[in-house]
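Note that this is a trimmed complex: some chains were dropped, and none of the rest were shifted.
Here the chain labels run A and B in written order, and each chain numbers its own residues starting at 1.
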Amino acid sequence: VSALRTLLGVCERDRVSTNMRLKLPIICFILEIILIILFGVLVQYNEETDAKEWHKKNHSDYENDFYYRYPSFQDVHVMIFIGFGFLMTFLQRYGFSSVGFNFLIAAFSLQWATLMQGFFHGMHGGKIHIGVESMINADFCTGSVLISFGAVLGKTSPVQLLVMALFEVTLFAVNEFILLTLLGTRDAGGSMTIHTFGAYFGLMVTRILYRPNLDKSKHRNSSVYHSDLFAMIGTIYLWMFWPSFNSAITAHGDDQHRTAMNTYYSLAACTLSTYGMSALTAHDGKLDMVHIQNAALAGGVAAGTAGEMMLTPYGSMIVGFLAGIISVLGFKYLSPILEEKLKIQDTCGVHNLHGMPGILGAIVGAVTAAVATADVYGDGMKDVFPDVASGKVDASYQGGIQAASLAVTLGIALLGGLIVGFILKLPVFGAPSDTICYEDNIYWEVSLTVVSESFPTHFQEIPGENSVI
Amino acid sequence: VSALRTLLGVCERDRVSTNMRLKLPIICFILEIILIILFGVLVQYNEETDAKEWHKKNHSDYENDFYYRYPSFQDVHVMIFIGFGFLMTFLQRYGFSSVGFNFLIAAFSLQWATLMQGFFHGMHGGKIHIGVESMINADFCTGSVLISFGAVLGKTSPVQLLVMALFEVTLFAVNEFILLTLLGTRDAGGSMTIHTFGAYFGLMVTRILYRPNLDKSKHRNSSVYHSDLFAMIGTIYLWMFWPSFNSAITAHGDDQHRTAMNTYYSLAACTLSTYGMSALTAHDGKLDMVHIQNAALAGGVAAGTAGEMMLTPYGSMIVGFLAGIISVLGFKYLSPILEEKLKIQDTCGVHNLHGMPGILGAIVGAVTAAVATADVYGDGMKDVFPDVASGKVDASYQGGIQAASLAVTLGIALLGGLIVGFILKLPVFGAPSDTICYEDNIYWEVSLTVVSESFPTHFQEIPGENSVI
């Protein structure tokens, strides 16, 4: 009886704690009001969005950065909200949360990222100047948070996720500042700053939030037929628009053009190796949707740093080809080990999609930078490696900086994830108990009319109505 | 027995009247043939789409308006066909009609809008000149019709919808002409011309088409799990591309750039207030998909007029924040009252997503216009407020015009909806009876193989086949 009473108590505490009636409104309203105040104090239109400033100079309209970057921005935006959101709907009972929490934390993160990134590298006379490039950067930072979300998917409350986003965006901006501004690292598509950072941060958080009894929710931690189709919407959008992602903030002209094309071929090659590996590693040769949904994207991650460089098309294909192989092997053999031995419960397998391919991308970037020559880059060197072009450093040193940046990123991500993980353990944030993970019903009104009841009723009723006639 | 006989008679009449075998082909063919004839007589390529005219002058290719606006046009196009179409698939048994009728009436409306808008403000020497800007405007007008469609969703035949579109597009063009041409109102994103007009027109139509026995179809007027996921596709696309919507026809350069950015921040803020309010107004703190799907978009509607102005980023966020709050409150408390007291059966809650946020947007626009100064706008004033820049009116007068335009829009929408509502009551149009609303099976061939039967059979059969082996 006392055991039951204890259980009751635990459950009741759980029931109370997962109730978001006050917690979620309070955090949403406080965060948004703080954002509005800080934007009011700190943020201004930049020269290209301000009516007065833009008209002071004698530009042609088509020189406005909007026309160079807005189409890429919208593609990135689709990746963030549709791509990440639907990719995670593969869970059978967690579709509302996957798309819905993705939506919430992305909407918060992009505002907070505008401030944090602006604070670290966008200040002009005490003000943060914003335009389409800062919007892309804010979406990029948001992407990193969503990668971490993938690691803890199904096991966190929306309040926890907002708190995680608050800290992760801040640390992202710090790491980005160290790499891009202090060290002069090149990482246009964010193999390091976005993917490696987001993955290892999230993996450390999920390690700290380790749930020993998670197997009680195991039956919900899988897909059903139609949930895998919804997830493919996310996959395909990520795949298609990754060329825009990697090229969105590179220099105008040949750089954007080349980056998009390198990524296009990297992804295509990655898809073939993913399909091959998926069939090869299955005992009956059947393709596994988990691999197709994730590993086929690794080529985009791995081309994130070197994509803007003169990687050559076949070089891009080699990178993508390897990324697909590594990623499938990770899903098949490494993830179970990480879970069992290291207690890392990585719901979406972000280590395989963003972690290892991110590291691969960083290494490829370092090597490609180290072998850069004036003969290959010509006057384009100043766009891709400004420090090399200006003579500040030589190419091999640039390569060394790239490699060091990977170490810095890993360090900040792991340490940050450690600290934030412990913060998220506070019971006040309303995490679900181990028995009700991967379940929309905790945080969402879910219709009690279910598919299997409504549909037959549906078609039985209609003849019924007619038969009355 | 005689009661049964009467019922039988009614039902039989219904059965006859909802049959679209002749009605739909007749109206489709007649409308399209009229469109083709009128296009043949009235419509010409404009200077930027005509092979001869474009090459007469010495332009650079990149000066063609196509490159300034086509990416935005395609985003708007996605909002019209995917956004509106899938947003309405939340109903459990009305997915075919939601996407399919949306598709039909949009395809008609954009052609008819080209003529009506061209007639009122696109004539050059007796001909309507068309290009990408007229295509965007036609899509905008179509959006207004689709908003009204949301109010009557599930209760109308496709023929009724085409007739409604025919009249609504015409009245839309009249209202737009009065505002933009006669009064000199600024409304680039259409808070008034598109959202307020479409919402109140549709609300009046659904009021006139009031169905006292609609509760007989109540069990179908709700969502199921996967239909809410389909609806989220619509929501997210509308949310992502709203910056393109509001900026699609603003002036080139800083104006498009600023409008897109203002809308981006308005929507982000709106999302946080929506989530907060949704949890706050639920007795158990659970999020309601209806709010997330709709209210999170109100920030785009509310930034429709002032988005192109120097609203400032934090001003945009305040507007979005308020719009989300108003919209959730509307869904929670106002809609039931409107239905019970005013007999307005608003299926999608367009009053909460387009009506009230549209009015908010109009008011914000009027205030922002009234406080415009040369100090803030500089030479950019001529793009945003040409009448103020030219000295024709002063800023506060422009603000007054903006406010008056809201009243004009409401008047024309309500009066128009009243008249069109009565026209739509004609039994010849084949509306469904009260018992079979929200039901695809009336107008679509629906497979009798249902999900719940096919899927288990599916997986049982496969082993079965193998076991034969």
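Heads up, the rule we're going with is that a residue touches a chain if its C-beta (ideal position, glycine included) is under 8 Å from a C-beta of that chain, and two chains touch if they have at least 3 such contacts.
Everything numeric here is computed off the predicted structure, so don't read it as measured data.
**Q** Fill in the total copies of the single sequence across the complete complex, 2 being in place.
**A** 3
To be clear about the criterion, only the chains that are shown with their structure count from here on.
**Q** At what distance in angstrom does the C-alpha mean of chain B lie from that of chain A?
**A** Here the centre of chain B sits 31 Å away from the centre of chain A.
**Q** Could you list, by residue number, the parts of chain B that touch chain A in their complex?
**A** It is residues 7-8, 11-12, 15, 62-63, 67-68, 71, 75, 92-93, 219-220, 222-226, 228-229, 232-233, 236-237, 239-241, 243-244, 252-258, 260-261, 264-265, 267-269, 271-273, 275-277, 279-280, 282-289, 292, 296, 310, 312-314, 317-318, 321, 375-381, 383-384, 435-436, 439, 441, 446, 448, 450-453, 455 of chain B that touch chain A.
**Q** Going by the contact rule set out above, which residues of chain A touch chain B in the complex?
**A** Going through chain A, the ones touching chain B are 19-29, 31-32, 35-37, 39-40, 43, 45, 48-56, 59, 61-62, 64-67, 70-71, 74, 77-78, 81-82, 85-86, 89, 95-96, 99-100, 103-104, 107-108, 110-111, 130-132, 135, 158, 225-226, 230, 233, 442-447, 449-456, 458-459, 462, 465-466, 468-469.
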